[in-house]
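Below is one structure; the comments refer to it alone.
A single protein chain has been omitted from the complex, and every remaining protein chain is retained in its original position.
In this document, chain identifiers A and B correspond to the written order of the chains, with residue numbering beginning at 1 in each.
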Amino acid sequence: MGTDSKRGKKAGRSNPFRKLGNAFSEFGKRFTDGSVGTKLSHFIFGAGSIYHGQIIKGIIFFLIQAGILAVMILCPSINGTPYGWKALVNLSLTNVSEGGVFDPATGEMTVGSDCKLMILFGFVTIALIFIYFIVWNLNIASSYKADNDKKVGKKPTTFREDLKELLDGKFHVLMLTPTCIAATVFTVLPTVFMIALAFTTYNQEDMHKLGTNLFGWNGLQNFAAVFTGEGSLGFEIKNRFLPVLGWTFIWAIFATLTCYFGGIILALLINKKGLKGKKIFRTLFILTIAVPQFISLLAVRNLLGEYGPINSLLQSIGWIQEPIGFLGLKAGDSEILAKVMVIVVNMWVGIPYTMLMTSGILMNIPSDLYEAARVDGTSTVKMFFKITLPYVIFITTPYLISSFVGNINSFNTIYLLTGGGPTYTGYQAGGTDLLVTWLYKVTIDKGMYNTGAVIGIFTFIITATITLITYRRSKAYNEEDTFQ
Amino acid sequence: MSNTAKKKFSSQSRNRRISLAVTYTILVVMAVIWLIPLVWIFISAFRCEYQPDGTFIGRVTSNFFPRAVGFENFRLLFTEKYYGVDHAFIRWIANTLIISVIDCIISTFLVLSVAYCIAKLKFKLRKAFMNITMILGLFPGFMSMIAIYFLLKSIGLSGNPDHPELSLVGLVLAYSAGAGLGFQIAKGFFDVIPNALVESAKLDGCTNFKVFWKIILPLAKPIIIYQALMSFTGPWMDFIFAKVIIGADNAKYWTVSVGLYSMLFGTHPDTNLFTQFAAGCVIVAIPIVTLFMFLQKYYVEGVTAGAVKG
Partner (left out) sequence: MKKFIALLLVLIMTAAVFASCGGSGGDKNIRVWVGEESVEFYQTVCDEYIAAHPDFGYTVEVKGMDTGAVAGTISTDPKAAADIYTVAHDNIGKLASTQCAKPIGDESLIAQVLADNPESFQNVIYSTLNGQKYLYGVPYISQALFLYYNKALVTDEQAKTFEGLREAAVAAGTKAITVTGDDGFNMSFALLATKVSDHSTTVKIYEGAESVSGGSKGASNCQGDDTVAIYRWLQEYAADENGFKWASPDGWDADLDKSNKGVLAVIGGAWHYNTAKAALGETNLGIALIPTFTLTEKSVEGLSSVSAGDVYRGGTFADCKCFMINANSSKDKYAAEQELIKFMSSKEIQNRSYLACLNVPAYVGASSFIEQCYNEGKVTESQYNLAAMQVSMAEWGIPQPFITGTLNSYYYSKNAPQVLRAIVDKTAYPTTGDTILSETESLEGIRKALYLIEYLWMHGTTPKDFPASLPTPA
């Protein structure tokens, strides 16, 4: 298979170019070979469809063209920032107004340009242009197809037939469209926007210092500042990135492994032969999953508080004199203890998940494996390590990977328990902050958007690398198509 | 049975009994540890202590068990004004209920439709769609929060002073828009449904829509319930996204988790609201926990499907 697949890949690599070439010759052919309608469709959307009698389709195409062109030319503004061609010009952030002209008599005041909206609307406009060309292509293709249908004596499809096709051959179009639209608007655009901010000076800490509400593009300087430590971005990231990254990894490893093995052991205990009340135990542990985390984790935080029941219990039985700062909520509290505590409390959160998940798997382990071992006189502990564990790990590798990545981005546990504390003077990132809580503090609390964007990009690179390396090798990915 | 064999048998059964006893002990201890925080919130909700001069004590206190119990916290919760809003708590519950029901319907539909297409249909951009989804999922969610706010704002569905209630629509959109990208678990479930079933239905002349509607969906009950449960409970648990989209000044349209969270964690948190917070938590937790208990089987099935398929 080895050589075959290599050859396949090579062929695949040259494919895009050939495809592109084909596409161009296709475009030319459509214009030269097509009917009058098809030719006209290159300029007026839907002309071909109307030419072929597909009125509704034609009108839809035309409305889309008219709509997009209207937006592009008329440049409607929202919140004082225009769409359309002006938005494309604005994207450079050079054509900004300072604002601040005030007339005490009338109370009229101009405010400076809203740079973040300029960027956002610029991207929305680019998306519109993409859509324009996609629809342009679709409308020509539709007309050309009708041409060909006519040539072989078929009637062009009616609108009703097109709709019917959506329920069958093009069912995926119907089903995926809502998600694609929603994802484009609410996931792709926002993500692209935030990535773009990493290349700007959009940082409210700095902007307040300079006394301005304008910002501009900054090229790669933000990334350079990460190494030089300049500006509030560089200062924060240069000095805190490695510690936070290191702790994020330690946290993710420990959080994943403790919950994983803890869950397996708990599942083994609950599923022990002859044990009664399995269901009750399982239900009790599920409670912690069912109760919203902001409730259960805040309860834990209160229990571990300075005057909380646990500290007062320990004091009253004389084990400790002074209350212990378990969660690093005060400056000067032990960072190591706080780190240990979040991992321990996270076991409380995470073990029931693994328990639930592995219960089913444990029951499905072929019993002949155990029979054979029992005949050999293997001890229970040994059986666990030789049979149970390898089997469960084999089955749940994808879960291990996804829960590792999930833990890297685990927000609630840290945010609700320690709030990232104990804090480091001068920095946003505290001792137990993960990349993701750091990102939150920096953007939502402090408005240092470029800093947040840089941290976000780094986080993405790290999680993407891990996922790619492990996921590509995993069984689930490689066998994905065999399920088809 | 020989004498020695009998002895061996009895010692074995004694061993088993001991090991069972140990297991019980461990499980009971663990269950207690797991329940303490929840019990603490629960009993705090019923705590009803007063200063000698009649001032109500609503703070966290060091005594685990309350000195006096009553329903004062619940009474306050339903009658007090919070953030200047009349019957704030009831409003928050109502807002959350509306949002979660609509979100539940839209999200479940989107997830199932995407999962079905990816698992059972062949089309040109299928692999690309999966890869893009995976890449998008790797960006931390907070990165897009502010941009989503401004996009919603530009269509008047957030930060709209004239119609603050539209923020609820915006929030539903924001919650359910990304739902379709979380198709992996449902896809794992659909993958297991034999393709032969689909093929034979198609040979009988079923359209893809009919296959989905008449064959796949009836088989997918567990995963439908799992997805519905997840998307229904989501809004009850989120205290960050909702506050950004609805706005810090729109206390009337907050969801219950934003309201409860703000009670204790504003910049000037009122620590004396703790017992009322706890009462609110109990009211929020009861329906969610009940749902989980009833739908436990499906939840486990969903979690397991997700774990194995990744």
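Methods note: a residue touches a chain if its C-beta (ideal position, glycine included) is under 8 Å from a C-beta of that chain, and two chains touch if they have at least 3 such contacts.
Every value quoted in this text rests on a predicted model; they were computed, and no experiment measured them.
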Exercise for the section: With the full complex in mind, choose from A:Gly274, A:Gly318, A:Gly332 or A:Gly377 the residue touching the hidden chain. Expected result: A:Gly332
Handout entry: Candidates A:Tyr51, A:Tyr83, A:Phe285 or A:Tyr399 - the one touching the absent chain
Key = A:Tyr83
Practice task
Write down which of B:Gly234, B:Gly247, B:Gly280 or B:Gly302 is the residue touching the left-out chain.
Solution key: B:Gly247
Problem - Contact set of subunit B toward the excluded chain (per top definition) - result: 51-53, 55-63, 81, 83-84, 123, 125, 146, 149-150, 153-156, 159-162, 247-251, 262, 266-272
Completion exercise
Had the left-out chain been drawn, it would touch subunit A at residues 60, 64, 67-68, 71, 76-80, 83, 99-102, 104-109, 111-112, 114, 124, 127-128, 131, 134-135, 138, 170, 172-174, 176-178, 180-181, 184-185, 204-205, 207-213, 229, 232, 235, 239-240, 243, 302, 305-308, 325, 327, 329-332, 422-428, 445-447
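Keep this in mind: only the chains that are shown with their structure count from here on.
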Exercise for the section: Find the geometric centre of each of subunit A and subunit B from their Cα atoms only, then give the gap between the two centres in Å, rounded to an integer. Expected result: 19
Problem - Of subunit A, residues touching subunit B in the complex - result: 78-79, 116-117, 120-121, 124, 167-169, 171-172, 174-176, 178-179, 182-183, 185-191, 193-195, 266, 269-270, 272, 274-275, 281-296, 298-300, 302-303, 305, 307-309, 311-312, 348, 352-353, 356-357, 359-361, 395-399, 401-402, 405, 409, 411, 435-436, 439-440, 443-444, 449, 452-453, 456, 459-460, 463-464, 467, 471, 474, 476, 483-484
Fill in the blank from the handout: Listed in rising order, subunit B residues that touch subunit A in their complex are 16, 19-20, 23-24, 26-27, 30-31, 33-38, 40-41, 60-64, 110, 113-114, 116-117, 119, 121-123, 126, 129, 133-136, 138-148, 150-151, 153-154, 173-174, 176-181, 191-192, 195, 207-210, 212, 233, 236-237, 239-240, 244, 257, 260-261, 264, 274, 281, 284-285, 288-289, 291-293, 296, 299-300, 303-304, 306-310
